[in-house]
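Shown here: the complex without one of its protein chains, the others still in place.
As written, the chains take the letters A, B and C, and residue 1 is the first residue of each chain.
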Amino acid sequence: MLTSGGDAPGMNAAIRSITLYALHYGIEVIGFRHGYNGLINNEFVGLDEPLVREIIGRGGTILKSARCEEFKTVQGMQQAADNLHAHSVDGLIVIGGDGSFSGLTKFKQFYQGQTIGVPGTIDNDIDGTDHTIGFATAVDTAVNAIDKIRDTADAFERIFVVEVMGRKSGFLALNVGVACAAEHIITFENFSNPGIELQQVTEKIKRIKKQRGQCSHLIVSAENLYPGGANQLASDLSDYASIDCIPCILGYIQRGGDPVAKDRILATHMGAHAIKELLVGNSDIMIGIEGQFCKTVALSQSVEHHKGVNEYLLDIQERLQDLR
Amino acid sequence: MLTSGGDAPGMNAAIRSITLYALHYGIEVIGFRHGYNGLINNEFVGLDEPLVREIIGRGGTILKSARCEEFKTVQGMQQAADNLHAHSVDGLIVIGGDGSFSGLTKFKQFYQGQTIGVPGTIDNDIDGTDHTIGFATAVDTAVNAIDKIRDTADAFERIFVVEVMGRKSGFLALNVGVACAAEHIITFENFSNPGIELQQVTEKIKRIKKQRGQCSHLIVSAENLYPGGANQLASDLSDYASIDCIPCILGYIQRGGDPVAKDRILATHMGAHAIKELLVGNSDIMIGIEGQFCKTVALSQSVEHHKGVNEYLLDIQERLQDLR
Amino acid sequence: MLTSGGDAPGMNAAIRSITLYALHYGIEVIGFRHGYNGLINNEFVGLDEPLVREIIGRGGTILKSARCEEFKTVQGMQQAADNLHAHSVDGLIVIGGDGSFSGLTKFKQFYQGQTIGVPGTIDNDIDGTDHTIGFATAVDTAVNAIDKIRDTADAFERIFVVEVMGRKSGFLALNVGVACAAEHIITFENFSNPGIELQQVTEKIKRIKKQRGQCSHLIVSAENLYPGGANQLASDLSDYASIDCIPCILGYIQRGGDPVAKDRILATHMGAHAIKELLVGNSDIMIGIEGQFCKTVALSQSVEHHKGVNEYLLDIQERLQDLR
Partner (left out) sequence: MLTSGGDAPGMNAAIRSITLYALHYGIEVIGFRHGYNGLINNEFVGLDEPLVREIIGRGGTILKSARCEEFKTVQGMQQAADNLHAHSVDGLIVIGGDGSFSGLTKFKQFYQGQTIGVPGTIDNDIDGTDHTIGFATAVDTAVNAIDKIRDTADAFERIFVVEVMGRKSGFLALNVGVACAAEHIITFENFSNPGIELQQVTEKIKRIKKQRGQCSHLIVSAENLYPGGANQLASDLSDYASIDCIPCILGYIQRGGDPVAKDRILATHMGAHAIKELLVGNSDIMIGIEGQFCKTVALSQSVEHHKGVNEYLLDIQERLQDLR
C-alpha cells in the first residue's frame, strides 16, 4: 500500500487497519514510502503489528506522502509496475484523493495485480462515498480555530472573513460555516462572480447590523473562489463599501492533527473492507461508505463524477441569518 | 420547546436553530425550563435572537433539563396541556431521548397541538435516525479520555478496563472501542453472561500477551452489562485468573462538553426541519437523519423499535486483534 | 472596571474575580463597555454574581474591548473622568496591555479615584510580572496549531515557516518554538537583519538536512521582524537559496479561545488582589505575579521598562538542534 497526495488525518488508522486485517488472513503487507515515488524508487518497508500498534490516533502518515510527476509518465508507471511485479505484489491499495486515483486508473495498463483506492482527503470531494478519511477532523479543526476568532470578533464587534481549504469543493466551507454559525458562507454552490459576491456580502453585513446592532460578523469562504482570496475580499469591502473587515487564512493547520473518532472508525472500516475486496478478487475499485456500511464503486466513477454539497443545508443557513 | 432527559452536547444548537428558523417565518417561540416540569409549572422564557446568538458551541442546555415523574401521571399531563392551551401554543418540540418521547406519545391524548421529537441523547439508541444529537461529541470525549489512559497503560504495560455510558445500547462502547484500538469490547451485541465474558476476556488477554509480549491491553465496556461493572470485572480477573487489571469509569464527563462540528450541524439541520414539519401540519413524529437528509418517522417507532449497532464493525475489530 | 486593547483569554476570569471579591466586601461594581470608549460614552453595566457565574472558562470579554483614539485627547480623558466622578466611582481597574496602561498613567491627572492595572495580553511583554493573563493560553493555542502543521511537514518532509504574534516581544515565538521542537526560532533577541537571518536560516536548513537526511524542518518566527513576514522569508529562501518553504501565518486564532487553567487561576488571583489593593488605598499601580504570589509595581514601570525573554532557553534550543 501507499499514501499519496495531501495528507489527511486518519491515513495512519487506515494503514493500521489494512495491515492488521491482512495479517489476520496471513497476507504479507509492505508499505511504499512517499506516495508513488516509493513505487518507482522501490522504497518500501515491511509492515507488522508493532509498527502500526500506536498509530490509530496520530495525524500525518508513517509512510510519508508526496506528489509524483514521474508517475504521470509511461516510464514512471512502467518502472513502478516492474517493481511491484518483482516483489510479486498481488494487490496495491492507494490511500489518497482524486488525483491519486486518477493515476491509479491509468496504472492498470502497466500493473497486472489488483488495484484498490481508499479515499483519504480533507476535501470530501470524491464521488461514491458519503465521507472521505480526514474530512471530519478537518472540519473540527477549522471550527475550533474559528471559535477562537469568534471570541475576538465578539470582543471587538468586528467583521472577519476566514478562508478555509477545499480546492475544488465546498464541503469544508459549508460544514464549517454552519457549525460556526457564520453569518455568510461563500462556497462553490452559491458563488457566481466577484462583483455579485461583494454586493451580497455588503448587503448582508448591513442588513444584519440593522437587525442586531453592532456585533461580530463572520464570513467563511472556500479558497480559490474570490480572486485574491480573503485578503482581497477584505480589501474590496474596505474600498467599495467602507466596511472594515479582517482577513484570516487558516491554511495548513487543517491538514494535520490527531484524527477524531469518526475518521479513525471510518479508516478502520474502509481499510478492512479493502482487504476483503482484495480477497474476493475485485480490482479497479474504490471503497466508499454509505450510511453504516462500506460499498465499492468503480475507480473511474470517483474520478469522473463531481459530488455536490447538501444545498438544503446552505438554504437553512441562509434562513437562520434572515429573521423577520 | 423544551429539553428533557439526560443532557447532550448540541441541545443548545438545536434550541438556536429551532428559534431562528421559526423567527424567519415570523413564528413566536417560547422555551419551557427543566423539561416537562416547566410545562407543568408553567415556567418558561421567550426566545429571541440575542438569547441564542452565542450558544451553538456550548454544552448543556440553556433551558435546563430534568426527569419528571409528575408527567407520567394523568394530572401532570393535563396540567401541562392546560398551560400550553392557555398560551395558545400550536406545536411542542421536545429535544430528548426515548424516555422523553415515550411521554410525548402519551401526551397527545391531552394536548391538541402538534408534537415533534428531536432526538438528543449521547446513547444514539433511538430508532429512525442514523445519529442522535450528542453522540458524536460523547464518542470523541470518551476517546480523548481513553487515549490518555492508554498513555499510562503503555508506560506501565498494564491492563485497563474502561466503562463507558450507554444504558441500554452498545453504540458508545463499540465506536469508542474501535477508535481507541481497544483489545476487547464488551457490548450488548456480544455479551452473553458474566462467566463466559470473564473466560473470553481472560483468554484474549493471554493470547494477545503471547503474540505481542508484555504490552498495554485495553478493555472498553458498556455500563450495566457485567454485574458490578468495571470494578467487579477487574476484581474477578484478579480472583479467578490472577490477572492484574485497573478499572476506570468515565462517568459524567461523557454527557457535557462543547459539541463537535458534527453535532452542531446535525442539531441545526434537525431543528430547522422540525419547524418545516410544523409548518406543513405534521404531528406525532420524530425528526431523523439518514445520510445527508432529514426525514420523519412516527414517534411511536422511535420508542418501540430497538436500533442495533453495526455488528460488521464489531467483527472487523475482533479480526484486527487476532493475527496469524 | 473595563477591558482594553487586544482581547486575551482569561479577561473574563479577571472580571469574575474582581466582581465577586468586591461583592464579598460589599463593594458595588460596574463594568464599562468597549474599553475606554465606555468611560467616555458612559456606557456601562452593573455587575453581579449571576452575570459572572459562567464566564471563568470563556474566551473574549463580556465587557467588550476596543482601541480608543479619543482617550488620547485631553477632552476624552476629561469626559471619562467626569463620568466616573458623576458615578462616584472610587477606583478604576483596567485589564489590558501596555498601551492601555500608558493611557491610565496619564488619566490620573483627570481622575481623582484610585487606578489599578491588571495585565492582560497574550504577548507577555509587560514588565513587573512573570506572566500576563492570556499568555499561557496563546502559547498552547499556537503549539496545538503547529503540532498539526508538523504532521503535514513530517508526511511531506518539507520546510515550513510559521509566524506567530508578538508585536514587540519574543515571548510567544520563543516559548512556542521550544514547545514545538522548532528547528529554528526567529525572535527579537536573536534577530539582527534580514540578510544575516536569511543566511542563518539557510545554513541551518542545510546542516540539519545533512545530519538527519530529508525530514521536516520548522521555523517559528515572531511577526514584524523579517520584513514582509513569513511570506517574504519563504519567497527569499526560494529566490536566494533554492529552498522550498511553505509560509503559515497563525493570526487571530491566538487571541481567542477558552483560557487554560493557568490563565484562569492567574486572572482569579490578580483580580482579587486588585480589590485588596483598592481596599488598602493603593493607586497608580499594576498587579504582577512573581512565583506563587501577587505583588504590585508602579504603573509607570510596566510601561517604561522592557521585559526580555529568557535567553538561556534560546541557547538551550540552539544546542538541541546542533548535535555532534
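Worth a mention:
Just so it is clear, a contact is a pair of C-beta atoms (placed from the backbone, for glycine too) under 8 Å apart; a residue touches a chain by one contact, two chains touch by 3 or more.
Quantities reported herein were computed from a predicted structural model and do not represent experimental measurements.
Shown chains touched by the undisplayed chain in the intact complex: B, C.
Looking at B:E28, B:E69, B:E157 or B:D315, the residue that reaches the missing chain in the full complex is B:E157. Contact with the undisplayed chain is limited, among C:L92, C:A136 or C:V297, to C:A136.
Contact with the omitted chain, checked across B:E49, B:D82 or B:D147, is made by B:D147.
In the full complex, chain B contacts the hidden chain through residues 3, 6-7, 9, 34, 58-61, 64-66, 141, 145, 147-152, 154-157, 160, 246, 248-257. Across the interface with the omitted chain, chain C contributes residues 16-17, 20-21, 23-26, 49-50, 53-54, 56-57, 130, 136, 139-140, 143, 147, 154, 175-176, 178-181, 211-212, 215, 260-262, 264-265, 268-269, 272, 290-293, 310, 312-313, 316-317, 319-324.
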